[in-house]
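Data block below; observations after.
Apart from one protein chain that is not included, each protein chain of the complex appears where it belongs.
Should a chain be cited, it is by its letter among A, B and C, assigned in written order, with residues numbered from 1 in that chain.
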Amino acid sequence: MNRETEREADRRTGVWLIGARGNVATMAIVGARAIARGVTGETGMVTAREPVASLDLPPVDGFVFGGHDIAPESLVDRAERQRDRNGVPDGETLDAVREDLAEIDERIEVGTAVNCGAAVSADSEQVDESLAIRDVVNLIRDDYERFRERRDLDRLVVVNVASTEPELADPERYDTRDALERAIDEDDRDLPASVLYASAAMTAGHPFVNFTPSTGNALGGLRELAVEESVPHTGRDAKTGETLVKSALAPMFAGRNLHVMSWEGHNILGNEDGLVLEDEENAAGKLASKGDVLDSILPDIGHSRVRIDYTPSLADWKTAWDYVHFRGFLNTEMKMQFTWEGSDSALAAPLVLDLVRLIAHADEHGSGGLQPQLASFFKAPLGVDEHDFSRQLDRLYDYADRHS
Amino acid sequence: MNRETEREADRRTGVWLIGARGNVATMAIVGARAIARGVTGETGMVTAREPVASLDLPPVDGFVFGGHDIAPESLVDRAERQRDRNGVPDGETLDAVREDLAEIDERIEVGTAVNCGAAVSADSEQVDESLAIRDVVNLIRDDYERFRERRDLDRLVVVNVASTEPELADPERYDTRDALERAIDEDDRDLPASVLYASAAMTAGHPFVNFTPSTGNALGGLRELAVEESVPHTGRDAKTGETLVKSALAPMFAGRNLHVMSWEGHNILGNEDGLVLEDEENAAGKLASKGDVLDSILPDIGHSRVRIDYTPSLADWKTAWDYVHFRGFLNTEMKMQFTWEGSDSALAAPLVLDLVRLIAHADEHGSGGLQPQLASFFKAPLGVDEHDFSRQLDRLYDYADRHS
Amino acid sequence: MNRETEREADRRTGVWLIGARGNVATMAIVGARAIARGVTGETGMVTAREPVASLDLPPVDGFVFGGHDIAPESLVDRAERQRDRNGVPDGETLDAVREDLAEIDERIEVGTAVNCGAAVSADSEQVDESLAIRDVVNLIRDDYERFRERRDLDRLVVVNVASTEPELADPERYDTRDALERAIDEDDRDLPASVLYASAAMTAGHPFVNFTPSTGNALGGLRELAVEESVPHTGRDAKTGETLVKSALAPMFAGRNLHVMSWEGHNILGNEDGLVLEDEENAAGKLASKGDVLDSILPDIGHSRVRIDYTPSLADWKTAWDYVHFRGFLNTEMKMQFTWEGSDSALAAPLVLDLVRLIAHADEHGSGGLQPQLASFFKAPLGVDEHDFSRQLDRLYDYADRHS
Partner (left out) sequence: MNRETEREADRRTGVWLIGARGNVATMAIVGARAIARGVTGETGMVTAREPVASLDLPPVDGFVFGGHDIAPESLVDRAERQRDRNGVPDGETLDAVREDLAEIDERIEVGTAVNCGAAVSADSEQVDESLAIRDVVNLIRDDYERFRERRDLDRLVVVNVASTEPELADPERYDTRDALERAIDEDDRDLPASVLYASAAMTAGHPFVNFTPSTGNALGGLRELAVEESVPHTGRDAKTGETLVKSALAPMFAGRNLHVMSWEGHNILGNEDGLVLEDEENAAGKLASKGDVLDSILPDIGHSRVRIDYTPSLADWKTAWDYVHFRGFLNTEMKMQFTWEGSDSALAAPLVLDLVRLIAHADEHGSGGLQPQLASFFKAPLGVDEHDFSRQLDRLYDYADRHS
């Protein structure tokens, strides 16, 4: 059969989720299966809209899911908890996919949790902590491989949607492929789980998406590897809420030459991600990637701050209040405020599906290394300085135009 | 002297303001003179920022102001009233330009007020209402001409910043240059003042900016004339507050394929413009141009509405509250709200100066007719369908890149 | 059996709802039955909290429901529509009471719709429009009576929760009991349905609650009757959302001697009540009762306005944005804004149950006429000038203290 003319619809795409029982993963799986079962639409998916929809992308209803997690709660239980606490998914949708979830849950393997900070709790399961790092990486790679074979997949995309890890100190020490390999060989206990998952995927040639603020594929050594081996990868920290709005609004102030004196952002959220982020150490990475957006678009900004607080009753809902104090003509001081009330994982899940489809496309077209056309999806787009949402999107549209 | 090499800085640019004693006009004049006197900066001016700043534009400190109005209150009195009620301009700035204002005020002529609805009050002065329309147009053109000669100007830009007129019924009847000329000759009493001002300017070859929602240069007959005679003109209804924000935010919902079910906008403002707009008839045009933005960017929008209410205590400040109810993945309903608190004329004034500079540039480079590169300045950009602020700006930046 | 010592728990209280298939009624019935079935609690009910809880009040789980309506849609269908559109009640609660609803729906009689304006649609059923007014009143009274007998009730409370009627012109013409009786006898076609329902109830000695802004028991003639016959009645227009907040906040500005220059209120809602209120005529009464609160608490207020707009996607949710512009010491201008996002009928329903309990208590204790202790429940409390929510509540607490 001629590969050139085979459409993605005829091929089998595997989606391996690190953190496969988390909110984002659960909602992505529920959504994909609900689409497959015809009980929901594609609202919220960028790839369902022109010009991107014209690309030959793997269809969502053909995705084959698997993954790692360290939490024992099953996908079905998690989805039911989300329904009860957030009202998303609704009961009808959940009923339609419950069996799919149960089946997928059996393909979720126990993962590694080295250097995962507060994400690890008393309930957590994880691979034997006394194993050498090299052995952990091999274990993970074997999990990927076994899944690919058993499910007879044409391609496997690995997506990190696990809890945010504490920031890695001095990441420069792993700036080359060699240095990273050596560290793994020498059983360097500083390497965090996200790097091990990414390394296992990328050395095996699997496209990799880092949806989180964790280090993963952002490490120099892995970026080198990706270029040399032509593995497409992208990240980091998906842009779903307050930062998305910032990246659409800040350009307006810049474009009108209005001077932003202060931009305060206050996020409150009630899900596990919020709980983990309250842990100062784990929050550091998140706050950093959120902060960059404003500094990049508004280089003269006087002051900005982002707070993330845990508010249990909100469940998976996130509310952001932003206050922008700016100065215009004749030194006139003015103000803009907004509140954003979004369901965190309902915003994130369709992007997981979009990213799988788009990185599969890059892989299919032999484009390795970072993928600048995917910048609009991330708070800290690897390899791209542009933070203006509209211009980031234009890169995606240009890519779509070039390839359709 | 070789015209090619003469820089705009060495040439004299006249700025003729229709509604020269209004809030916007007063603030534009105060600002320009404060810049000339070195007591304020150029924050809020798009032309002061790269890449536009690289164009050879007439400097603001060289602008020579004149204009028409129908209100007797002097520029100085108006500026003092603005200082007391709004705190803009501040006392120091006003002191620095008071004499300039007094001098400019002497160059303000009495205008025509045909079909101006609620803008005309007991205090209004206006040219003899019994004059034939053709004579009114001639009078206005003579005012422009006299100013240009006496002040020895190289170029005269006419800007309409007069009160919003009631909407003109059946504007198609004036869709050709001939039809319009005939109507003027036949003393058609339906023609509104804005059309007479624009017609007088454009037939005399003066670039024309319509900052208001009034008809003016939007009429088919004048657009035909502009092309045939190569007169640059632009409009209409400057985008300064809520609509500006909408044009930056709505593309975000579109870009993420989020379905906006309802977008409610409520504006409260306390200036004369607000009072005139409360008059339902005069508001019609404004509400229409505000509404287009959403329909164009979000063709599937479920429902939208804009309200403008007069709240006296706000003086020249305008507060907008917008409520956006949208649906994402898995039918999840979410919300965004914002409030915008701006000083209306402090936002508008720098754009008046920008537009004068940019239309003078077009004129200098022989570009007649509508100016799509100026779309970002307007709520209802003539001749341009694009309402996405970021993309409108890109047109301006492309223009700047091409000409610098 | 000695009446003196019989507790309310041993007696049968009937609740007759005018508009029994509307949002408020449906939610009140669902809630009462859900309490009876032990599947929900009493949050939101004032009578469930001390000091009011100490009164001997008829228990909610013993309420026997019946009513009038002009809409054919059954209670079950309405409740299902509410569940689907608003998420309230949730599916589980609805399942627990579905049969109760079906049974109650059979006790809902066709009502009269004279002078009900936009509330009457093509679908409406109503008693023969050609009947004489006196006959209509008699029909209604017979409905009450039959219900009371068949259900063997000790007491019947009639509550008007029907759609808001257009305002009645010149209500003074019915200022005496005689004038009203004469009008009914003379077949005066200006009398609105709410008056006929109230009149039928009160002449038969049934306590009457006017939850709506409609005229009903507010008429002079009925107030006279209530005093003479010692029938307890109360109203009007329940205070559930923006006005409730106003009545708690405005006293703060008053108490600190801060001068409110402007108070703007903008309500958007998506239920049938909103649709009826968009009809200018029907809205008049509502806007009037909302306006009084501020004028009464802040007699020096500079400007206030209330807008109610219909926003379909909100279903039964109501969002209010209020903007308060005030002046403090040294002429300092300051601002407060709030948004309130409430489920209209979930806020109203518990108050219906509270009011039934409390007016039954008054009836039991022989207190006829208006009931000032119930002022906190209403936007336009009949017979009470106090609009400060806290002080209104103090009257209720004093009543509770006196009677427990």
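Just so it is clear, contacts are C-beta pairs under 8 Å (C-beta built on N, C-alpha and C of every residue); 3 or more make two chains touch, one makes a residue touch a chain.
Because the structure is a prediction, the values reported are computed rather than measured.
Visitor: Give the residue, chosen from C:166, C:221 or C:342, that touches the chain omitted from the document.
Guide: From the options C:166, C:221 or C:342, the contact with the absent chain belongs to C:342.
Visitor: Sort through C:40, C:163, C:199 or C:304 and give me the one touching the missing partner chain.
Guide: With C:40, C:163, C:199 or C:304 as choices, the missing chain is touched by C:40.
Visitor: So one chain is hidden, and I want to know which residue out of C:77, C:90 or C:309 touches that hidden chain in the complete assembly.
Guide: Of these options, the touching residue for the absent chain is C:90.
Visitor: To test your reading of the contact rule: which positions on chain A touch the chain that is missing from view?
Guide: 261-262, 264, 266, 268, 302-303, 305, 307, 309, 311-314, 319, 321, 323, 325, 333, 337, 339
Visitor: Spell out the interface residues on chain C facing the chain that's missing from view.
Guide: For chain C, the residues touching the absent chain are 27, 30-31, 34, 40, 42-46, 48-49, 88-90, 93, 244-245, 248-249, 251-252, 255-259, 327-332, 334-343, 346-347, 349-350, 376, 388-391, 393.
Heads up, the rule we're going with is that only the chains that are shown with their structure count from here on.
Visitor: Take the average of all CA coordinates in chain B, do the same for chain C, and state the distance between these two points in whole angstrom.
Guide: Each chain reduced to its C-alpha mean, chain B and chain C end up 50 Å apart.
Visitor: Please compute the C-alpha centroid of chain A, do the same for chain B, then give the distance between them in whole Å.
Guide: 44
Visitor: Would you pick out the residues of chain B that each touch at least 2 other chains?
Guide: Residues 335, 337, 339 of chain B touch two or more partner chains.
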